[in-house]
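Every protein chain of the complex appears in place save one, which is left out.
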Amino acid sequence: MACVTHLIPMSTDSGTATLLRVNNLCVDYHGVHGTLRAVRDLSFELRAQQCLGVVGESACGKTQLLYALMGLNSNAAQLRGSVQYRGEELLGAAPRRLAALRGRRLAMVFQDSMGALNPYLRIGVQLCEGARAQLGLTRSAAQSRAATLLETVQIDAPALRLRQYPHELSGGMRQRVMIAMALMCDPEILLLDEPTTALDVTVQAQVLALLREVRARTGIAMIFVTHDLGVLAAIADRVAVMYAGRVVELAPVARLYATPRHPYTAGLLRSMPRLDAPLTARLPAIPGQPPRAGAPESGCAFAPRCALVHERCHTLPGLRAVGSAESASTSWVACHVEAPPPSIREAWR
Amino acid sequence: MNTPATLAGSWQQLWQRLSTRRSTVVSLWILLSIVVAAFAVPVFSPYDYATPAWTRIFMPPSLQGGQIFGTDALGRDLLVRVMWGCRISLLVGLVASFVSVVIGVLWGATAGYIGGRTDALLMRSVDVLYSVPFIPFVIVLNVLFGRHLLLVFVGIGAVSWLDIARLVRGQTLSIRKREYIEAARALGVRAPSMIRRHVIPNLLGIVIVYATLTVPAVILFEALLSFLGLGVQAPLASLGSLVADGASEMQSNPYLLIIPATFLALIILCLNHLGDGLRDALDPNEH
Partner (left out) sequence: MLAVRELTVRYDAGRRARVRTAVDSVTFELAAGESLGLVGESGSGKSSLVRALLRLVPASGVALFEGRDLLRLRGTDLRATREHLQIIFQDPLAALDPRMRIAEIVAEPLREFRPQLPASERRALARSMLERVGLDATHLDRYPHEFSGGQAQRIGIARALVLRPRLLLCDEPVASLDVSITAQIVNLLHDLKREFGLSLLFIAHDLATVRQVCERVMVLYRGRLMEIAPREQLYSAARHPYTRALLAAVPTPDPAHAGPAALAVGEPGTAPTEPGGCAFRHRCPLSAARCSTEIPQLRAAGSGLVACHFADS
């Protein structure tokens, strides 16, 4: 089934409701050897029907961020700052309130479908679990809703699948089941943690097309976390680039990919092998390595690897707006360098 | 060959981790004190462990007079005999354990790594040996070769390596599947080098722990043998034989039983705590 659709630009006018407002979110782990800061001072907004992509490499804090939004961090984590869902503060909220919101308003799709599904329970049972608890549906009502959703996620023979166990399904099908599970209670926000990373590339294309269709149909908002810049280009409206626990750039997708302002973003886009770039003998690589999780920072965390580093960079750059700070299509960048790097296409010439 | 220190990164780190547990450190000190005493006291004491003194039999322990623990049925100084007993028990414990660990590790690692018929042959032998009854075996040895300290080693060593062999084989089977083993095979490393350089060092953690827990078991074994009269030959004493002697005088001179029994229990307890502490210190998941 060929499914080639162009991205429908979502309205970014200020009339759209703000679903999530995150301000200065910090996730710390206090241990014997000191404090590990997984997420540092993170702020962003998510509006209705928007898809926010969060991209970063390992140990940048993107998964911890998602867990913080759902309240799923381990007990050892200490959260500070503010996470507001439709104006209601989630950090420090009563566990019962959080449990009521989880699944009902905010739902999550995990990376490892085999690990996230209980191997001993049939798919149908797992699908209906949340809906029956949250919506109070009867068993048959929940089952028929589950079957409908399985059709929505393009799984054939839904009645049969409901009775199957996770290991009887293929990887791509399991991931679709996870998406169906997340959609059972008709949530407003879908949080996705690398949902296609473990899939083959042809299956990934199918699942991405599915997610775009779900979004077009239901208008659900999404936060899509991945390390793959290519995937985000296909699905996100705005992209936040994370490095060492902070957001270093946040911009509308077209602008970020064409004219990235942060040296890290520009470096990533130039150094990754891509089919649309001209072939050169060597790739322009970013030297050095990403910092270890929660490593202490002094100034800009990217400075050791940055080609544009200068003496101001030993102080931490805050996120500053590029252009007017009012509209939802503003870009934000955390860098002391004023002049932006050349656009990607220019660099290829 | 990598030493245990590499498992915890360095001796310093190992010591650091060991010392976090009070009981481990205390046990270590007590053991060290006993070892030092066991070797020093008989050297400096005017009394001999073997010479009877008919005029001084059954003297109770007293702080004056230099015979702190008293004397036994033959007038021999109990302190010196207990110290000798500690020497023998610890010696048997350590040496027999060491020998059985070496045999068990080589046996199990070879069986586990090579697999197939070699594995079947080696492990079926272990099964057969398991079924040999231990005490009658030692009795037969004693009958054939007379009572000798060496037989104690042989008897105990012949049995305790079996458990280790099984444990090591199981561990080897799981190590064999790891990717660095595959990498080394792809490099062209041959089986003996593989076992020596890759398999055994990765087993050492669990082997060391098991070994430190084997030592008290061996000491108890030896105590049992001596209690039954199959262990060390008089006038040499092990803690077990001292306990046996003391047991027969339990009614009239309880100190002859209590003192060696206390030392035996103390050594076993300290070794167990030390083994526990080592296991925690070497466990990568703990840090």
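Order of writing sets the chain letters: A and B. Residues in each chain are counted from 1.
The criterion applied here is as follows: contacts are C-beta pairs under 8 Å (C-beta built on N, C-alpha and C of every residue); 3 or more make two chains touch, one makes a residue touch a chain.
All values derive from a computational prediction rather than experimental measurement.
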Among A:Pro95, A:Pro119, A:Gly136 or A:Pro273, the residue in touch with the chain that has been omitted: A:Pro273
Of B:Arg147, B:Arg185 or B:Arg279, the residue in touch with the unshown chain: B:Arg185
Touching the absent chain when the full complex is considered, from A:Gln49, A:Ser113, A:Gln206 or A:Thr259: A:Gln206
Listed residues A:Pro284, A:Gly323 or A:Pro342, member touching the removed chain: A:Pro284
Contact set of chain B toward the excluded chain (per top definition): 2, 6-7, 9, 178-180, 182-190, 193, 197-198, 201-202, 204
Contact set of chain A toward the excluded chain (per top definition): 1-7, 57-58, 170-173, 200-206, 208-209, 212, 227-235, 253-254, 257-258, 267-269, 271-276, 279, 281-287, 289-290, 292, 305
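Just so we're on the same page, only the chains that are shown with their structure count from here on.
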Between chain A and chain B, centroid-to-centroid distance (C-alpha), Å: 57
